[in-house]
Structures are given as structure tokens and as C-alpha cells.
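A protein chain is absent from this complex, but the other protein chains hold their places.
Up next is chain A:
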């Protein structure tokens, strides 16, 4: 990571070697102290997207399968919640509440698709690292930038194909 940097408490960044006396050294590394790099981002994104998929993604999958197995009326209700026709929403009274929930569910559905493609890309990066490849500094950094970018591009491509077909 090219020199671990520490803040000296006054917002000034120094290298570890010149961090001064024992007294004003941080007692333990703390999240804010590290200079963020794409490697940390891809690491935490893998965890966030994996956990998001596990809770929201698998939840939605079961809701979908349960609705299908329960018949057309249940499926209509499912579709009306997760992918409501925005034009038909009634923004008055309790309609405001259901409208908001339906808007949030749309964001959740798009978020799940983004989580999958992002988690898939960083998961493939895990496979490369698992076989011992891609540890050269430049290559490793490039991979950790490409993975989240690929995740976004695949998400855009998915929705473009789905909505424009």
C-alpha cells in the first residue's frame, strides 16, 4: 500500500517512521487512520453485497417462489409491491405510505441486482487470488478497481436489456 500513514491528531498526515514519540502515536490502528485504497473498498463491498444478497436477495427469491406457488392472485400482489406501476400510485392518505414502500422496494430490487453483479465480480477476483495469481501491486490494484466497475456496468446492461426489450 506504499507506506502506511498515520494522522497525528491535528489532521496532519505523517509516515509511520516519523510519527514522533510514543506518546502521540495511536494506540491501535483505527479505521479512519488508514488511507483508503480500492483494495479495502472491494473487500468491504464483497461483504456488504454478500450480506445484502443473503438477506434481501434470498428473501425476495422466496417471496417470488411463494407467490408463484400460491397462484395468480398472490403473484399479482407480489408484482404490485415489488415492481409497482408508478403511474397508478395514489399519493393521498395511506396511499402515501404504500407508495413510499413501493418506491423503496424498487430501489431494493435494483440494489439486489447491483449486489449480485458486484459480488460476482469480486468473487471472480477472489478465485484469481485463490490460485495465487494477481498479487503484483499494479495488477492487484487494477483488479480491485475493475471488479466494482464491472459490477455497475453489468447492472446497467441487465436493466437496459430488461426494460428496453
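Basically, a residue touches a chain if its C-beta (ideal position, glycine included) is under 8 Å from a C-beta of that chain, and two chains touch if they have at least 3 such contacts; residues count from 1.
Simple rule for what comes next: contacts and distances are computed from a predicted model.
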{"item": "Among \"L-arabinose transport system permease protein AraQ\", \"Protocatechuate 3,4-dioxygenase subunit alpha\", \"ABC transporter\" or \"Succinate dehydrogenase hydrophobic membrane anchor subunit\", the UniProt name of the subunit that does not appear here", "value": "\"Succinate dehydrogenase hydrophobic membrane anchor subunit\""}
{"item": "Listed residues A:33, A:62 or A:142, member touching the removed chain", "value": "A:62"}
{"item": "Missing-partner contacts on chain A, residue numbers", "value": "47, 50-51, 53-54, 57-58, 61-62, 65-66, 68-69, 71-72, 75-76, 79, 83, 116, 120, 123-124, 126-127, 130, 158, 161-162, 165"}
